[in-house]
Structures are given as structure tokens and as C-alpha cells.
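Have a look at this one before I ask anything.
What follows is an incomplete set of chains from the complex, kept in their original frame.
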Amino acid sequence: MNELLNKLAVAIARGKVNQKSPFPPDMKGEFGADELTKQALEESVAPAAILNDGLMIGMKTVGDKFESGKAFIPDMLIAAKAMNVAMVHLKPFFDSGEVELKGDFILGTVAGDLHDIGKNIVRMVLTGNGWNVIDLGTDVKPEQFIETLKEYPNAVIGMSALLTTTMMQMETTTTAIKEVSPDTKIYIGGAPISQEFSDKIGADGYFPDPNKFAKHLASVV
Amino acid sequence: MKIFDKLTIDKHEELLMGISPHPVKCGNLLTIGDGKVYPEINFTLPTMLITQETMGEVRRHYSEMMTNILARAKALNVPGFVVEFEQLPPMTDTPEWGAEITELIKNELNKFHIETGIPNALRVTVLDLRDADHPPLLRTGLPTEKTLKGFELCAQAGADILSIESVGGKEVHDQALMYGDLYGIVASLGILAHRDMSWLWKQITEIANRYGIISGGDSACGFANTAMQLAGQGMLPSVLAAIDRAASAPRSLAAFEQGAVGPSKDCAYEGPIIKAITGYPISMEGKSACCAHFSPLGNIAAASADLWSNESVQNVRLLSGNAPEAFMELLSYDCRLYNTALDSGNGLMMRDMLVKSDVPHSVEALMLDPEVVIDISKSIVTNTGGYAQTKAAVAIAFSAIQKALDNNVLSISDTEKEWMTKMETAISSFGETESEAVEHLQMMYGDVFKLEAYGL
């Protein structure tokens, strides 16, 4: 059983979606994340164990490789794809509350700004770390964050901005959110942002590196 | 439509900074590509919102930046220069604002020319608003209207050169890049982006002609520079970013097929290929754009530049003065050095030093090596249509990298080497026809783009 979860972790890390998928070539014909997850559930492995000791271990492996310069975003994306397929099988257990994700995370690039590459990486890393990420896309107005927060009242919020002219939207948005929900944690990022700026606008922190951010989140939530 | 079926510059020794077979006359007596490299200074606002209320402050910043850079141009006695006014989103969104700033800058340039006699010109880069919709409609809708109106009003307000960093095809390329899907990259650039460029630049050229000004050129910034930035941050393989550069050239060439005559945009590192093919002058940016982005192309970017740019710097205070003035100084000295070399017959050797200094350190720099540039350019002009040209450029770029690795001109990590293998496989799997390639895009990224947006 332990071995099964190991196999699952490897399938995730290598981005092996299912038996049919041709990628990666050296795993041709082998079971992928899809089959292995199903099998684990059939063998009555606890869904929480599948999530923590299989899927997230796999994501961590590729994340670590990425951090040490031995993998790139495409590798992480392919792993994330495999993970998504596996998550479909776990969904009933999340819905029933039997397994819990780390929490909800509302993410978006602020109003007037269309840069989303950085934001997408944050999404990927947080998902891989066991967060339920609600991605509002780009050009997100303050009201959209607030509306979504009503649906996910305990969510943490993350905003991205790449333009010096839209940075100021982070202030507007932070103020608006904190007004209706003072306890909501708001984190910001993007090339022009700094910790000073975060302090100035009353956000809860700035992180240039999504992996460090994920570690920070794990430590505070 | 202009057809480029042979190279204007076919010997790499003739691909040189400052010298262009078809120089461009514009603005206040400036001739770009006439044997000298001129600074192209770019500047932008510091952290602030742009609204009706802050427009006074916005104008104050642009006036101040102009005062400062003109003082430096005079102090250093530059032989000529270009100012680029690159619009921020609200300035195209309310095109009147962009026009107002255009007029302000142009007035300063005119006064300065009368006072000092120093030639100058104003490039206005309108913001491409058309990706506001998801998927973008590109040919219709309010963002498209505003973008085109931006050109019209700025031409009226005094722009000498029109440019844009257009975004057609980017919604697909972004995805393909992230997945490292080379087939998707080639198809999005060679088909989608290429079709959008042709559509857009026909209209820009029409506007430019109507006002007797210059249809400048575009940049694959959102494509290949995004790849380069991400590679620089360890997010993508550098070899993929290098190939993406070559792949972007046919797309940017489309502007010239529709009547653009240069100078191409500073951040278009595909510029040397454009110059070899068309003979039109190009703008480039390298180490002296360190204010705007880090780069593996610091020196080599200058090798065939006709304008030398800092890409963009905010109006913040440094110890010397404001940053735009500081970067005007930097560009002016760089140009002085290149021009001294050109004037004393040492241009080629200066160029070779610039090239040799970067190539061993970066596979992306290799793509700008004049010999490689000529090879890629040839592969483009001997093919017809965006897709075929892009495939050909990619294949030649790939073998140039392979050759450089084999000859130990440069070396790459093992992780990067794995990507060479992956890309080789991908190259052999490219569909023969455009429709096969479009099918690939629809299958993989059908949810993010619309065929109609490309007239397909």
C-alpha cells in the first residue's frame, strides 16, 4: 500500500496522467495518476493519505526539482494536470468533508492589469500545496474579490500586479476588502511590489517567490 | 503587400550597427540608419494612478522628464535622438489623454530642435487593448476601436513614428509556452499572430500614410521576451526561449509586408532578422535597459542597432538626478562609442567584440549572432506564408544551437539538453499544412481563442 502511494507520487511528479497518455515516453503503458488513485481508493486507502502521502508528495518532488533548477514550469504544469485527474476521484470526499484541503485561496490580477503569468504560477504552486484556489483571472475589480469572499468567507486573498500604474489598485482593493472583512488576510506580489509597499497599503505581506509564500501560508494558517 | 523573397543584407559583415540600406527620414531632420547609432530614450510614470484627477500630475511628470532629457542631450551634444512615448493602458483607453501627452512631448522636441539644431523624432507606441476580452475578439469591439483611435489621434497630435506591441495570438502562445509545446508555439506565432499582424499593420500604415508619418514596426515582446524573462528566472528552458525568438521573426516581418518601414521596436530582439531581410533600420535595447529588465543580450543587442534604447525607466530620483536623464546619458555614451568605431572604420570589429562577449554565455545571445541571423533570415525568405516561414526559422535556429553545442562555442545544463531532445521530437511532428496546425491549436487551446478573431 505504501508502495502504491509511492507509485502515485512518481506518476504525479513525472506527469503521467493515465495509462493511455504517451507522455513521458519511458513510462509508456504504465498506470498513471488516474488508475493509481482509483486503485488506492478501491484498496481502501484513506483519501487523506492519498492526498498527503501520494499527490502532494509528487507535487513536492517536482517543486523541489524546480527550486533547484532541475525542472521548469512545463514540468510542474504537467504534474498539476496529473494531479487534477486524481483529484476528480477524491472530490466526493472533499464534498462530504471527510478530507479537508488547507483552505480557500482567492487569487486575481488587479483592475487594469492583464499580466497573468506570475499569478498563474502562484495558482499552480498553491494548488500543489493543497489549497483550493479560486482564480478570478485578470483585471479583477475590488467588488469581484468581495463577492467571491462572501462565498468563501474564510479564504485568504492574493493579488498580483505588474504595472506601476495598477499597483495603486492594490491599495484601493485592500482597503475595500478590509472594510467589509477586517480579518481577511491579503497577500500581494508582482515585479514592482515590495514589502514597504505592502506595509504602506495595509496588506498582510509581500512574497516574490510562490514557494516561500506557500511555506509562509502553511506556517500561519 | 510587399513580398520579401530575398535578403537585402546577405553578408553577415554588412549587418552592422548604424547602417541600414533603407534609412528612414522623420521628425525634425533625423535620418535613422544613416551611418550613426542614435539614442532612443523611453520613460514612464512612477507608481501612481492615471485618472482625470491625476492628469495634471501626469503632465507635470512628462514635462519634467522632457526638460531633463533635453538638458542631457544638449550637454552631451548628441548627434540626434528619438523619444519613445509608450502609452500606459488608461492613455489608450481614453485616447485623448494619449494624444495630449503626445502633443506635449512633440512641442518640447520642436522647441529644442529650433534652439539647438539637434535632429530628433517622436515614436508613439499605442497600447494594444484588444486582449481585454477573453477570448479576445481582435477585429471588432470597443477595445479594438479605441486602439485604432489611439493611432489616429496620436498621428494628429504630432507622432513621427507609430508603433505597437500587438497581442494577437498571444492568448494561445502564452499557454503553449507554459506547457513547453513547441508545435503550439510555432502555430500560434506563424498562423494566428501572423494573420493578426497583417490585419492590424495594414491599418496602421494607412493611418501613417494619411498623416505623412512613419509606420514603424511591432515587437514580439509578449511572446519571445516573455519566454526570455521566464527563462532568466529559471522558469523555462533557455533553449526554448531561444527557439521562440527565431519563431517570432516571421510574425514581426508581417508588419513590413504591410508597409512598415522601421525603425522596429526596441524590445523586438528579432530586429536583426528584420533588418537583414528588409534593409530597414531597427531599434534595440541591451545592457542600458537594465532599468527595465535583466537580459542575457546586454552587448550583442547593439551589434546591428540603428537606435539604442533603454526600453523604459520610471521618473524616480537617483543620486545624480532623475532616472530618465541618467539613462539618456548612458545611451548617449554608448552611441558615442559605437559611432567613434564606425567613423574610424572599426565598426565591424566593435560589432564582433559585442557579439563575442555574449555568445559564450547564452544560447539566446547565439540567436543574435550575425551569422546565425543571416541563416535564419534566409530560411524565412525562401519560404512562403507565416507558418512555413516559422517552421523553417525554428529548424535553422535549432541546428544553429546544436552546432554551437557540438563545437563547444557554448554549453548548457543537462536539464536544458533534455529539452533539446524534446524539441527535436516536436519539430519532426509539426503538421504539414496550416489547417493541421490550427487543428492542434483547437484541440489543445480551443477554449482560449476564437477562429473568427483571425479571419479563419
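The first chain written gets the first letter, and so on, giving A and B; residue counts start at 1 in each chain.
Convention: contacts are C-beta pairs under 8 Å (C-beta built on N, C-alpha and C of every residue); 3 or more make two chains touch, one makes a residue touch a chain.
From a predicted model like this one, the values you see are computed outputs, not experimental measurements.
Summed over the full structure file, the protein chains occur with the copy numbers A x2, B x2.
Here is the rule we use: only the chains that are shown with their structure count from here on.
Residue ranges on chain A touching chain B, taken from their complex, read 66, 69-74, 77-78, 112-114, 116-117, 120-121, 137, 139, 163-169, 192, 197.
Listing the residues of chain B that touch chain A in their complex gives 44-50, 88-90, 131-132, 134, 174, 178-181, 226, 230, 234-237, 314, 413, 415, 419.
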